[in-house]
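All protein chains but one are shown in place.
Up next is chain A:
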């Protein structure tokens, strides 16, 4: 009836253990209490890499390709935060980076667009308009991007001029000449608030 198996309290399997190859009563292999090691020892070492002219050439190609990609304007790097000491060479590297800056074709700055629909239009309509404009902009970009590879240099020059103009626009409204401070914009922006409070 109940309590079958070899004896009370003894572990019994539901199948015949001889079927998987352990003799009756033999010690079973130990149970694992922890996950397998991260780098288990292997009995067989891996086969050595293929060597040869072909492989060497492809290796060189790969490394050159990677290096060229890093120099292309497609490579977008995150702006590094200011490392403690500013290097002298940074100024010259910055100039080179700026010459590679590009904006998607047809992209106008948002400033003009935000200013216009300030009037008394419904909020919903305004949102729709902006969305449509945003999509149109994108479509303009797509079309122009397709024809645009040749005019890349022109774009860069235009982009540069626009950037310079923007900088001048950001001039603080005070009598101090922006170029007075040698450190440039960063310093000026920080001390601007204090200045405003001081002038009467």
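The rule we apply is simple: a contact is a pair of C-beta atoms (placed from the backbone, for glycine too) under 8 Å apart; a residue touches a chain by one contact, two chains touch by 3 or more; residues count from 1.
The rule is short, and it goes like this: contacts and distances are computed from a predicted model.
Entry comment: the absent subunit's protein name, as recorded by UniProt, is "DNA-directed RNA polymerase III subunit RPC3", drawn from "cAMP-regulated phosphoprotein 19", "Afadin- and alpha-actinin-binding protein isoform X1", "DNA-directed RNA polymerase III subunit RPC3" or "Vacuolar protein sorting-associated protein 51 homolog". Listed for chain A, the residues touching the missing chain in the whole complex are 14-16, 19-21, 42-44, 46-47, 49-50, 54-55, 57-59, 61-63, 65-66, 68-69, 72, 74-78, 102-104, 107, 134-136, 138-139, 141-143, 145-147, 149-151, 153-154, 157.
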